[in-house]
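Note that this complex is displayed minus one protein chain, with the remaining chains in position.
Entry: subunit A
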Amino acid sequence: MIYLSFNKIIIIIIIILCKIFYSIRRRNRQKRVENNIQHPLSPADAPPLPISESADADAAAASSTTITTMFRQASRLLARSINQQPKMMARAFSTDVPATPTVDSTFVESWKKVIPNMEPPKTPLTFMQPRPSTPSTIPSKLTVNFVLPYASELSSKEVDMVIVPATTGQMGVLPGHVPTIAELKPGVLSVHEGNDVTKYFLSSGFAFIHANSVADIIAIEAVPIDQIDQSLVQKGLAEFTQKLSTATTDLEKAEAQIGVDVHSALNSALTG
């Protein structure tokens, strides 16, 4: 078996997912523009960047919604597909320095000894949002931070339970869960709050559950389940199973295998 580094696996998954989601989002955006329905999760529909508009126009003109054409354009339009997320909030110039900056004193001292004339560089601790300490009793709600590279989907949201797709299977997390580091596989994340359940399909990532009932879920791509197109999933699954059978090198086999895994996960997400 070939060894693929974690990042490589993530990259392949993202490329596969983007191929599906790009066309779905584009179609959804056009539909939304026609019907004037607002996306339930987007806080404000920020106007798309001028680059993505032209990409939209020429992508619509130049390509049909076949995956092969999209694959050719995927590398060029990957950035634009991410930019088209209607989840970005337009904010004025703001900073994120917390109220009480903490500094690593040993570092500052050793710096001052060697380089007395320059200010030491800041470290991430200075910019860290403070985390709650471990309470003695189990809290009633779980605090969830769900982050993606281009947005913080949920930040410090109080929920009852989340179910994360760990590599060992679906894992339910309740307040007072044992501290865990879980590696995630492509699958469905469901957030339960009271009677509402929100489901997202995640590309892989990591989930950390801390002793103070704070859960950090870091994924690269996440899409609400209702935005996934069933037909494209089926097409992709067929294509990748075919690629897997005709693959020659280890690398091709591994890539095709990842494709099959992702598409079957998507399939079960839509059906299950």
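As a convention for this text, a contact is a pair of C-beta atoms (placed from the backbone, for glycine too) under 8 Å apart; a residue touches a chain by one contact, two chains touch by 3 or more; residues count from 1.
The rule is simple: contacts and distances are computed from a predicted model.
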The complex's invisible chain, by UniProt name, from "ATP synthase subunit gamma", "Cytochrome c oxidase subunit 4", "tRNA (guanine-N(7)-)-methyltransferase non-catalytic subunit" or "Sorting nexin 7": "ATP synthase subunit gamma"
Residue in contact with the excluded chain [from A:157, A:210, A:235 or A:253]: A:210
Options A:7, A:136 or A:271, residue touching the unrepresented chain: A:7
Hidden partner interface residues of subunit A, rising order: 5-8, 10-11, 14-15, 46, 49, 51, 76, 78-80, 82-83, 88-91, 93-97, 104, 106-107, 110-111, 114-115, 118, 121-125, 127-129, 131, 145, 147-152, 155, 166-168, 171, 178-185, 205-206, 208, 210-211, 214, 216, 218, 220
